[in-house]
Structures are given as C-alpha cells and as structure tokens.
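With one protein chain withheld, the remaining protein chains of the complex are depicted in position.
Chain nomenclature is as follows: A and B, assigned in order of appearance, with residue numbering initiated at 1 for each chain independently.
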Amino acid sequence: MIPYVTRILVKSVVTLFAIATVTFIATRLSGNPIDTFLGDGLTTEGRAELIRYFQLDGSLWQQYLAFLRGALSGEFGLSFVDRRPVTEVVGDRLWASGQLLLASVGLTVALSIPLGILAALYRRSWVGSAVMMLAFTGYAVPSFILSIVMILVFSYWLNWLPVVGNATFAHFIMPTIAMSGVLIAALTRFTRNAMLDVLGQDFIRTARAKGLREARVVLRHGLGNAGVTVISVIGLQVAGLAAAGSVVVESIFSWPGIGQLLVNAALIRDYPVLQFGVITVAVAVVIINAVTDLSYALADPRIRLARS
Amino acid sequence: MYRLMLTTALAAALPLAVAAQEITVGAANVSSYLDPGRDHSNVGSQFYYNSFDTLIDRDHSKLDPEWVPALATSWELIEPTIMELKLRQGVTFHNGDAMTADDVIFSLNRMMQATFPPYVVRAKDRLANFPMAEKIDETTIRIHANREEPLWETLISLQQVMIIPEAYTKALTGDPEVAEDSDFEAFALAPVGTGPYKVETFQPGEKLVWERFDDFWGETAPLERVNVVQIAETASRITALKTGEADIVTNIAPDQLSLIDNDPAMKTAGSATALFHVMIMNQNHPKLEDPRIRQAMSLAIDRDALNEALWLGKAVVPSTHTMAEMGALHQPDLVTFEYDPERAKTLLAEAGYDGFEIQFDTAPTYYTNGLLAAQAIMEMWANVGIKGKVNVQDQWSGNDPEMMARNWSNPMYFADPFGSFGVMWAPDGPSQSEGRFNTDAEYAEMWDRFRYSTDVEIRKAAYVELMDRVKADPAVLPLYRPFESWGMKNSINWAPMPGHIPYVLDFRAGSITLVGS
Partner (left out) sequence: MAILADPMTRPRRKTGRTDFIQKIAIGLAVLLVALAVFAPVILPFGPLDQSLLSRLRPPLGFERYLSGHFAGTDELGRDVLARALHGLRLTLMLAFAGALIGLVIGGTLGLIAGLRRGWVEDAIMSLVDMQIAIPFTLVALLILSLLGSSLTVLVMVLGIAGWEQYARIVRAEVRRLSALPFIEAAWTAGAGPIYAAWRHVLPNLVSPLVVQFTLALSNIVILESTLSFLGLGVQPPQPSLGSMVGLGRDYMPTAPWIVLTPAVLIVALTFSVQILGDWLRDRADVRLHDR
C-alpha cells in the first residue's frame, strides 16, 4: 500500500513539474513575450521599462530559476493586461468555474446513471436503443454547436434565457446543459456497460435465484458493484472533459470563469495569465486523478493488502 | 417547463424594473484599466466623464465649443503663455478627501512633467506645449505654456488632465510620500475622482459599477447605480436588451438596428461618430517604399461602396482628414482621398508592382465592421491587380516593421484638427515613433504653423499643405466616420451628444432621464 501511494504522489509531482517547465519553455519560444504584446503607441524606452517591470530581463536560465523560485513561493508574475498578480486574476475566477462544474457534474450524474441503468436493463428493446442513440448524439454534437443552437432558439428567437454571465439561476441553464452534453454521453455509455458487466456475473444470478425483487437486485447488487468503477470514471474522465468544455462554454456565455479567461488570454497573448491558468487547470486535474487513484487503491483489497 | 424558465428570466430582470434609478449597460468592451491620464482608447473614453472632472468643461449639447466652469470657476490669460485659474471650493473626492490646489497641481504635473512611461507618451502627443503647472495659493493655480497657445481651453479640458487625488494615489503602494510608477498602476485599478458617480466595483475587462456620489459639487447624478457589463457579441447585446438584462447596449451596427427598432418597447440612438476608421500603410516596409504603390492601395478602395454595403449609407465618407466638429478649421472642399481604380492600375504599372502579397492586419471585433471592411478591401484591391491577404489577430501590429497595412482609428481627441490628424501624424508622434511614418524638416515646419499659429487662416493654409503631403506619400486613408448606435428601452432618454469626444457614456444630470422616475 505505502509504495503504491508513494508512487502515485511521486508521479503527480513529476507530472506537475514537467507541465510547469513545458509551459515556461512554450511561452519563451517566440522570443521575449512582451514583444508580441506591446500596446498601441509604446516607445523604445517604454519597452525597456516594461521588460524590467515584468521581470523578463536576464538570461533564459535565470528567468527559469526565478520562475521556479516564484512558483514555489506562489508567485507567478503579473498579467500584461491588468498588471495584477496572475494568481489573483485566476483566483478571482475559480469560484465561477467551480459553480458551473458542480452544476454540470450534478446534472450529469442525475441523468446518466438512471439512463445507463435503463439502457442496460432494456438493451434489447427500443428504450435501450433510444438511450444509446442519445448518447451517440451527445458525442457527435460539439459543445459550441449545442450552445449556439440553444442561444439561437431560447435567447434570440424566444427571448427566454439570458446569455451573458452568471448572475441568476436562469443564467445557469444553458451553460450547464452545454457543458453536460458530452459528459452525459460518456457517463451513460459507461454506466450501461459497467451494469451489463456486473449483471452478467454469478452473484447477480444468485441474488435473482434467491427470489429478490428485480429492483433490489439491480440497485443494491448491480449498482452497488458497478458504482466503484462509475465513480472512478467521474473522477478521471469528467475532470478532463469538463476542463476542455469549460473553455468553450465559458467563452460563449461570457461566464466569468477560468475557461473564458484562458481563451481571452490566448487571443491577446497575455502569457503570464495563460501560463498560470494552464498550470492551475493541470494541478486540478492531477489532484483529481491522484485522489481517484488513491481511493481506488483503498477500495481494492488487492492493492490495499499488498505487502509493503 | 418553459414557463418556469420564463418566470426565472423575468425574475432576473425584475429588480431592474422596480429600482427605476438603476440601469445596466451592455457594453461591447470594458477597459482593462481606468486612468484618464494614460488612456486615449475608444473603450476608455466611454467611462471617464462620469467619474472625473476637468478644470474647464464645455457644453456638450452644442457642436461649437462653449466653455463652462468645472473645477475651475474662472480663468484668464495673465500673459500669452500663462493662464491663471481660480479653483472651485468645497469639492470632495470619492474617497472623502477635500480637493486642494495641491491635488490639481499633482494631476496636471503628472502629465506635464511625466515620468511614468504611459503618461510620457500621452503628454508628448498633446500637452507638449505645457511645461508645468504651479500653485499660487490655496485657490489659485497657474499653467505655463512654452509658446503662445491657440487652443488653451480645448487642451485644459482634455480627459488626460482630469483631476485625481494626490495623497490617495501616492499612498497606494510603496512610500506614501512619493508617486511611484506602481502607484499609477494601482490607481488604474482603483480610480478615484470628483465626478457625480464613483467607481464602486471595477473588474478589468468585465464589469464596472458606478454609484451615485452624494457629495458631488454639481447637480446630483440622476441614477443611483449603473452597472456596465461587457457583452462582446452584438447579437448577445441585443438579446440582453430584449431579455431585460441590459437597459442600454452599445455599438450596434446599422444592419442590426432593425432588430431593435422593430420592437415597440425599444429604440435606438446613433450618430456618425467623430472618429475615422482608417487604413494605415507602412511607409518603411521595403516593398511599399514606392509611394505609388500606397497611392494605388488607396485609390483602389471604393469607400462609398463600403458605406452603402456595411453601413447602409449611414456612415460619412470624407474627402480629406476633416470633420464638421472642427468648426472654423473644417475644410470639406479639400479633396485628398479619392476612388480611381484606373489611376491605381496605372500607378501600379509605373511602380513595377510584381504581384507580391500585401497583408492587411485587422482585429476580429475591435472596430465595428472592421473585419468585413478588410475583406471587402481585398476584393477591391484584387480588381486593380493588388494581391491582398487579411490577417486576423487581436494584438496591435502598428509598431511591427513587418506590418504592411492595417486598420486603425483616428478619433477626434478634441475638437480641432490637432486633436485628430494633428496628434496621430505629428512629427515624432505615435505613427512616426512606431516606425511606419516619416517626416522631414519641411513637414515639421508646416505642422508647426498649423499647430501654433494664432491666425485661423494660416492654420487652414498649413493644413492644406499637410494634406498635399499626405496625398503625395500616403500613410493613411480615412475610410469613413462609422455610424455607431446605442439601443435602449423606451423608458430611457439618452443619446450621444455632439460636444463630446466619441463613445462617451454621459450619465450626468441633464444627459439622461428615466421615464417615470
């Protein structure tokens, strides 16, 4: 158990270090980043001033060491645009992204687990086919198209739903659905397959043979056993999908979260923000992965009981 | 289900309807910082007039300048190069500090004797004639000029010399007794002025909330609260207006006006803005050094066709770099820019143009219809044999030696040709210092006569000479004055006023009223 945990932790730390280094190198690839971001009407002396100001003087190696030192003490530089620490710029937006993520995961779990079970139980009837068709469609429709079509119908034509920001409950409806589309498709298919696997196994047949009611068999024994794998998928797949989805959905709905920030920073090349934003999301994903790995290990006796 | 959504959406709008003195503005852009001194962008100019005052103001309801007292109650020239101003007493800043003569001197000298690089740039292009301001006593200050100044009031009423508090600014970072660069950076995120609305919340690039400032020295603001929210897409802004999320929306292009005008609960107000969308050309790009190529690039563009197609004919296509706002110096009869595809072809042949590609940079959304105009221009170029290519990027390329042509705007920063052409195309001005425009001693001499002569006729004649130079060796082509519109609910009475610089959202008393409040 202990070597296993250590391995997961070491792996996470190495991954994070590598990601930080890659983003650093990437942002320096195209020369001094300030040169691609000079504002309207800045002079040569102004440029020199700004290079000092953003601590972009010194050799690349010195900059890299300074970057690592800063990273360890939680300093990642200033945004080129609003000249605030990027930690603050990104930090301001964490909660909005978190809200949307929670709403989407909530909706996804609430819909796709029952749908997946339905599809597994009625896999030979039209119900199962219909659910799987829906899941296919969820994969095939990119979230930006789902968003755009919803906006066209519910906002532009019907004027029912607002399209900008996160002020009220109504603001959550379309972004949450847009974010959840792919997630629901993924999780529904997954739940169905996990259920089918479990329902085919001996102990389920035993349970049925004992005369237990079907609902009890399915929910207690089936879902109970498929549940572990389903949860690990929520952790692993959903984190990545949601991070990607939030970039698109937040920028379409002007959602004041990290995804929108990243797209804007990429478009105007505000590298410090982009760099730290990518690192933040990567940290979140790595942590979620590590936690999922660990809890999986705890749940699995073969790993838990392994000799150290 | 849809009823539920409907109700929720309505509920979202309800508080706005009840609190009648609160409005929400859906703006295409919200600034990334707020400092009237360093800013001269079209985005920033929307916001300063509500929160800051100048010493001298003008009656913005009138096209011709009519100066009115603001933070100065009276002013006179005691010598041709010295203006003495009496300061208004009992003025309070938003943070509670009383405004003193020291604050005024600090504000003026932060520009006139600038050390913070962004201030240096702004002061140089328009305040270069003013070496300093000095305090005489607690109620009197003097502003010095190097040379006799034909535009005293105009320049003292600029956004760049709006008054900010000294002690507050200096204490923002570092040593509270010293104005460091970082103080000005910090000020730009937490601005404080003397105007009728104080900035209550400012989220750069996203949101600005104004609150009525009760200790304002003038007439109390008509609104309690104004929320400005950035809504980048035009269609989203219109929807925000229709769903009640916004009460006023900015920057509506002419071909979208019908969506608002067809709705009985809404209306639009608009005008041809005192600003040119221009095409700039790099005189120093190795391939464009021959002026005939650049002349051809200009002559090939049918600006009237652009106006008809993209602005439904509502924009104004100028014959030279001039505007009606410039009063006595408005010279509409002068013809500097024309459409002549045949001549363009001839010039290209003479210059030996070999079909090399000319790249035209544009931001995707910054200028209304900017990307469309760029693509249409490529087509017009193709008609005379120029191979053009649009390059879409958000960042500014005007200082890139590789830049060949791009769009830009020449706003009227103040109502004088100096405030438009004169700033952008001055010797050592922004265009020259970015390396895409050249001047020589002869140009500088003409510019000097145009800038400083106190005789209007001499200034006009010098301007004609400058325009001849522009025609002979073009670096700029004004495309049109865009027709900008604002959409709003019927319950709001607001319209852009002719005496303002472009895009100002003036919500002061007398400028906006809400029906039923």
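The definition used in the following text is that a contact is a pair of C-beta atoms (placed from the backbone, for glycine too) under 8 Å apart; a residue touches a chain by one contact, two chains touch by 3 or more.
Note that the structure is predicted; figures quoted are calculated from it, not measured.
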Visible contact partners (per top-of-document touch definition) of the missing chain: A, B
Given A:V86, A:V218 or A:L274, the one touching the chain that is not displayed: A:L274
Selected from A:A96, A:V164, A:V182 or A:L223 as touching the chain missing from the view: A:V182
Sole contact to the chain not displayed, among B:T234, B:T250 or B:S409: B:T234
Full-complex contact with the absent chain, from B:A305, B:L329 or B:A351: B:A305
Residue numbers in chain A that touch the chain omitted from display: 11, 14-15, 18-19, 23, 26-27, 29-30, 133, 136-137, 139-145, 148-149, 151-152, 156-157, 182, 186, 189-190, 193-194, 196-197, 229, 233, 237, 240-241, 243-244, 247-248, 251, 262-263, 265-267, 269, 271, 274, 277-278, 281-282, 285-286, 289
Where the unshown chain meets chain B, residue by residue: 233-235, 238-239, 253, 255-256, 258-259, 305-306, 308-310, 364, 371-372, 375-376, 378-379, 390-393
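Keep this in mind: only the chains that are shown with their structure count from here on.
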Interchain centroid distance [CA atoms averaged], chain A/chain B, Å: 41
In the complex with chain A, residue positions of chain B that touch it: 2, 5-6, 8-9, 11-12, 26, 32-33, 41, 117-118, 120-121, 181, 185, 188-189, 203-206, 229-232, 235-236, 239-240, 242-243, 245, 394-396, 398-399, 430, 433-434
Parts of chain A lying in touch with chain B, wherever the complex brings them together: 36-43, 45-46, 49-50, 53, 81-84, 92, 151, 154-156, 158-165, 167-171, 173, 254, 256, 264, 267-269
